[in-house]
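Of the protein chains in this complex, one is absent; all others appear in place.
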């Protein structure tokens, strides 16, 4: 038994359950605004994708920006470099990236692997906020970052990795040798919410991804307390090939459908 | 740079390479016997699948038995219970399982999660060998076993797990608390060879699995020095949907095609 | 195994059969939960779900969302459950490998697991994988499930032959996990383990069984908190 028990399970006695059963399990939110409405100030939020348009939960991000809550900790990967460099966006579109939460002043911290582009002209929103002392930037090697997120979802509190030994990221971390090689101890990384992006969901919450849009999405879905997914299509159970389900419904709490013909990728 | 460098890369200078290029990379073995011919006595061998017929590399196992090498360490999951119980086999077939290496006296050790059925009448081959002192049986919780194998492939020398704390499997292991819960340190588990089973391979070695036949196969493919796969079909690159590749070609060393209409599942 | 219930006379009333134990355990499975059923009595729960309850069944070998079995002789070896049986392909099913399957378990994403037991102690320790005199046993996924599922229900016969108690003060068999069991459904009682207050609460008895009848067949001390209902 884990100490943490979902309210929906533990707080439902037999009598309540009879009532509750009359309501079908419905993970589908009516709008992006509704899906993020309960995210409080001070929350930690994983944002899926790799960096670039593909696999980024762009509409959920815009809804979170519009919600206006502050003191957010963002956990991403390549973060906030598209707006000034076009990274991972088709040429004809204006890129939208995680920098929006630093431009708006909502985020006070980011944990990611790639927070700044090669160039400083113009300055990205994250570097600007960092230079002004308005945001903490925690830079983690990409493989360590994704493995820490995976570990959180997989019940692994900590693991050893060879990456980063002898570098600034090793400072203050426990070192240990196995078979004559030195490794660092890295701990699991969780969050209050994960905003992720998939191609397709079934009504239960099974998800299908496409191409390189997987990236950080599947692992983040397992690691956060509440997982919210933005999809291009919702189908009945069976509408996704059982061999192609990339995230199991167990991990998904809310699903929001994008509008048909949304001009944003 | 890892200290271990593949001979094919490091020992090939420009001149040799020119010659080597004339020979196309060919991972396809002509027979099951050929594919296992260089497995020496004393080798450690991962055997994929879950237990039962589906996903088991049955033809490779039979070829290894016929090879006759001894002092083998087998790493499996549910192991050697089908012959006496029918576990995971269609009713009309005589089950074949990992017990064959203990019946033949080739194996002296097995690391697995489920080495004996509930009943001792008749005795399984593994229990018989164990009772006669001819085989060591190392019983590992299934989740720890698969995570140790995954860790070996993923460059993680060790990780902490909650499973097994306070039980016999915790004996002699390092304990550590994270956030008030106690965990065990478990180390990566590798092997000299992995014998695995997939539905389909392309000629490069990308693999597609079907249904519940995945099980231990994908992780074992990443964890052993040499990975040998038994498949029902071989196709050209592109013959597997890029969204359905379950094991990347990088991990696969040898491919053997089963005969059309093979009566064994 | 110390056992105060050894010298008892006849049972006061019939015990529930295996199907009835499973049916009572199934009452505690909440609609929409992700559930893993162990082999034996636990697996029978699937046949007795209350109307309107739909569960997402998980099996260790990498399948979520399976339902009924294929007809005899029609099973596909590549569509197996963890008990070695062959379910039918149904809409919404998902397949995955053992790494993902145990990430789900170990990560605490299984809402409920129903398992069998050899012994359960007063504080919820579970022994279910090895009989000491055999000297060898199979752990399979039991340790991962017992240690990490959000809720652990034990469905078992209350006693072994000769009225020996399986609900004991301390497990004498090798442990599967410590302080993991939340409730026990047997052929004579439904018992809740209140770990915070170190109590084992008798919630229900089989028809015709009293508190004393159950206590006499239980090594661990039972308590009452509110009404004791009748198992049904």
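Letters A, B and C mark the chains in the order given here, with residues in each chain numbered from 1 onward.
Here is the rule we use: a residue touches a chain if its C-beta (ideal position, glycine included) is under 8 Å from a C-beta of that chain, and two chains touch if they have at least 3 such contacts.
Every value quoted in this text rests on a predicted model; they were computed, and no experiment measured them.
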Contacts of the hidden chain among displayed chains: A, B
Touching residue (missing chain; options B:138, B:192 or B:243): B:243
Among A:27, A:59, A:214 or A:254, the residue in touch with the chain that has been omitted: A:214
Where the missing chain touches chain B, by residue: 1-2, 4-6, 8-10, 12, 14, 17, 20-21, 25, 150, 152-156, 202, 204, 206, 222, 236-239, 242-243, 245, 248-251
Where the unshown chain meets chain A, residue by residue: 50-55, 77-78, 81-82, 85-92, 113-117, 120, 127, 130, 137, 139-144, 146-147, 150, 161-169, 199, 209-219, 246, 265
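The working rule: only the chains that are shown with their structure count from here on.
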Centre-of-Cα separation between chain B and chain A, whole angstrom: 33
Rounded Å distance, chain A centre to chain C centre (Cα mean): 36
Sequence positions of chain A contacting 2 or more other chains: 154-156, 242-243
Of all residues in chain C, the ones touching two or more other chains: 95-96, 102, 105-106, 148
